[in-house]
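Note that one protein chain of the assembly has been removed; the remaining protein chains are unaltered in position.
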Amino acid sequence: MKKLINAPENVVKEALAGMAIAHADLIDVHFDPDYIVRKGAPHNKVGVISGGGSGHEPMHGGFVGYGMLDAACPGAVFTSPVPDQMLAATKAVNGGKGVLHIVKNYTGDVMNFEMAAELAAAEGIEVASVVTNDDVAVENSTWTAGRRGVGVTVLLEKIVGAAAEAGADLATCKAIAERVNAHGRSMGMALTPCTVPQAGKPGFELAEDEMEVGIGIHGEPGRRREKLAPARDIAEMLAGPILDDLPFQSGDAVLAFVNGMGGTPLIELYLMYNELARILKDRNITIARSLVGNYITSLEMAGVSFTLLRLDDEMIKLWDAPVHTPALRWGM
Amino acid sequence: MKKLINAPENVVKEALAGMAIAHADLIDVHFDPDYIVRKGAPHNKVGVISGGGSGHEPMHGGFVGYGMLDAACPGAVFTSPVPDQMLAATKAVNGGKGVLHIVKNYTGDVMNFEMAAELAAAEGIEVASVVTNDDVAVENSTWTAGRRGVGVTVLLEKIVGAAAEAGADLATCKAIAERVNAHGRSMGMALTPCTVPQAGKPGFELAEDEMEVGIGIHGEPGRRREKLAPARDIAEMLAGPILDDLPFQSGDAVLAFVNGMGGTPLIELYLMYNELARILKDRNITIARSLVGNYITSLEMAGVSFTLLRLDDEMIKLWDAPVHTPALRWGM
Amino acid sequence: MPITVEHVTHFLTAAAELIHAHRDELTSLDAAIGDADHGANLDRGFAAVIARLPTVADKDIGTVLKTTGMTIVSTVGGASGPLYGTAFVRAGMALADRHEMSAEDVVLALEAALDGIVARGKAQPGEKTMVDALVPALEALRAALAAGRSLGRAVQAAAAAAEAGAQATIPMLAMKGRASYLGERSIGHQDPGATSTAYLLRALAMTCSRNEEEA
Partner (left out) sequence: MPITVEHVTHFLTAAAELIHAHRDELTSLDAAIGDADHGANLDRGFAAVIARLPTVADKDIGTVLKTTGMTIVSTVGGASGPLYGTAFVRAGMALADRHEMSAEDVVLALEAALDGIVARGKAQPGEKTMVDALVPALEALRAALAAGRSLGRAVQAAAAAAEAGAQATIPMLAMKGRASYLGERSIGHQDPGATSTAYLLRALAMTCSRNEEEA
């Protein structure tokens, strides 16, 4: 295992300590329970919090700040946080207008957030939850744990964060969040595995000419293993199921999000974006907004995911609204 | 070789095509000769251009836009661009107030920029050049090609870009650029090698327990190979030579830049930042500004570099000034 | 000899040791069909439980078990944290204020634990989860006691059934938790949560058997 770390069990805390110093103007980091909270919390607005396992940086801690999240709760690497964290974060950001929990659809995340929400409710805080589940790699999910929440989570946090900042109430925030989730779809693939520090070895092994298609964001194997293919074929493999699932239609305006899994350089992401743009053009779908970079990652995994979000005017307005966080910033 | 590409010889052009679509609001991409130019060029100010081999993304193309570069010239992967590119870019951004060339100190870059500057001068354009050479890994460089230009280049492009945007003349821009270069020092290390697409195999090989210390940004081996070490020891190995070289002194205020080599996830960069912050605190050096992320990379190489820049008030003001490029954005 | 708080403490200590010893195995199982954290998760949780035990050593069995559950909820995370946490909390609620417990109480506690896991996780038997170890364990326990076996023997039978149940998850298609995302590829691997449940039952069997040997 080759990593820039000291001891595997201290990775999360030490990285949080670094974040706290690097972004002291934007965030405070609270330890035991661990959470990252926006400077000056609570604010006079709906509080928006998220959380999940660590190893997906910049998500979620990198999205805490003006116009996005009020707090983020980082668990151990790939392990959903515990209710104590979400409870403490919920209390810290509750400005009296209620708190929205943004949860990715994984059994652990859902259960831990649920327990926190119950505890917060017991303390008289109004909590609403939205669960993202945009990963089309998981088919026929009716009888299982359902689809995973992946790339859409990033877009949703920005959009609902802007709504909350603009004064939307809790019910409205929840409705917007659900609309974003309902109109977004994602799929990802990996060229290489990644290594959970405490596990010490990669989650799976791939030959030089193999890739995993339909992966999530936890270093797990994907839906299937395939021979390595050119970028344009990989782009088809990911975009096809996404487009067919919603389905996206000729004339749609979308936000096209090409996301790196952590170890893929920007030059490859822009190349993949070029392939995606070509596919969308062929289908007469307009790219109204785009995002290219490593935003929801699996440690050092090499790979890419596509997320498409069908936009409406309100979503565009909220996407364009000012945001100031460690990882996303514009308009201020 | 595992990469998200089609054919090795088309990587640069296809990535540029993707950038052009993704950032159509900020930049235009010109092909043959290849250069990325700020929308609406030329502007009524000193033109600031840079360039170098591809594979270092987001540098330089990701820094084209308001308050930073007016154009960037991308060569083949790790190959400095040709004079035709810099000549065309220089003409495209020349608003009549002259053009500053920001060149990293590599024989190829220096010679190709020199030839372009001669050609531009022959066409009556006033050109000034600054050569960055901040890499302290290269010692006793008097009789050799000198020190490499690395991390300071990013900071310099931001700072001098702000000065040009604010109306500074060519001589002033050059003087500021030289001051930044003179007060910045860097050093880097690699956990893994990287593969030039056209070469098809890694530049060097490293055992599971080895690292290269004192690398540049071209996938080349470093000054020495060492046993893998904990983050805190690696931080000392990099920060020590940097601090001693300028030398930085108790009471200095610095910009601390922790840069990933492309394949290192943010969680490790923040952890390394935490180590650097500790070292600086011990020496009574204040971190006035910081930057953490993958900004000047070597394809998918895993590793990190530190850059420290001793700040003065003018540099801080220029650093804080609004910037709007694909990779760096604030204040607007 | 009835089961006392000391026995419960002994059980939890044995459980922590077993989990710690099998940490890498649990993580490897989770790497195959999950995210490679199950061993580290439970090891962290049980270490926290052991650290907390002295603060409740003079309390009743219900309090010890509830504290165990709450500690697990607060330190494990992931799916197994709320599931095992709820299991222990429910078992503790079933034994509130009790300082001793009989064989029947052990059954009651395990039933409450299973109810808690199912209430939280909604898994049916056959969906490749910890439920597939706990359900046969409980059946074996009831059957052995009905057949007149001692508690020690009966819990040993339950532990054996849990282990068999864990192994029986190998050919199953996962329908719950993270492994379900793998679809068909989840087949052929043993479920990590069922495996850790089998270790917990083994720890319980060790405690109950020792109790009988001492008697």
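Per-chain residue numbering starts at 1, and chain names A, B and C are given in the order in which the chains are listed.
Convention: contacts are C-beta pairs under 8 Å (C-beta built on N, C-alpha and C of every residue); 3 or more make two chains touch, one makes a residue touch a chain.
Since we're looking at a predicted model, the values are computed, not measured.
In the whole complex the chain that is left out makes contact with B. For the chain missing from the display, the contacting residue among B:P42, B:G75, B:G151 or B:G184 is B:G75, taking the whole complex into account. When the omitted chain is restored, the residue from B:A24, B:A121, B:A145 or B:A171 that touches it is B:A145. For the options B:H218, B:R310 or B:R329, the residue in contact with the chain missing from this view is B:H218. One of B:G95, B:G108 or B:G331 touches the chain omitted from the figure, and that residue is B:G108.
Residues 53, 75-84, 106-108, 111-112, 114-115, 135, 137-139, 141, 143-145, 148, 196, 198-199, 201, 203-204, 216, 218-221, 223-224 are the ones on chain B that touch the missing chain.
Methods note: only the chains that are shown with their structure count from here on.
Closest chain to the protein centre (all Cα atoms averaged), using per-chain Cα means: A. With centres set at the average Cα position, the gap from chain B to chain C is 55 Å. As a whole-number value, the distance joining the C-alpha centres of chain A and chain C reads 33 Å.
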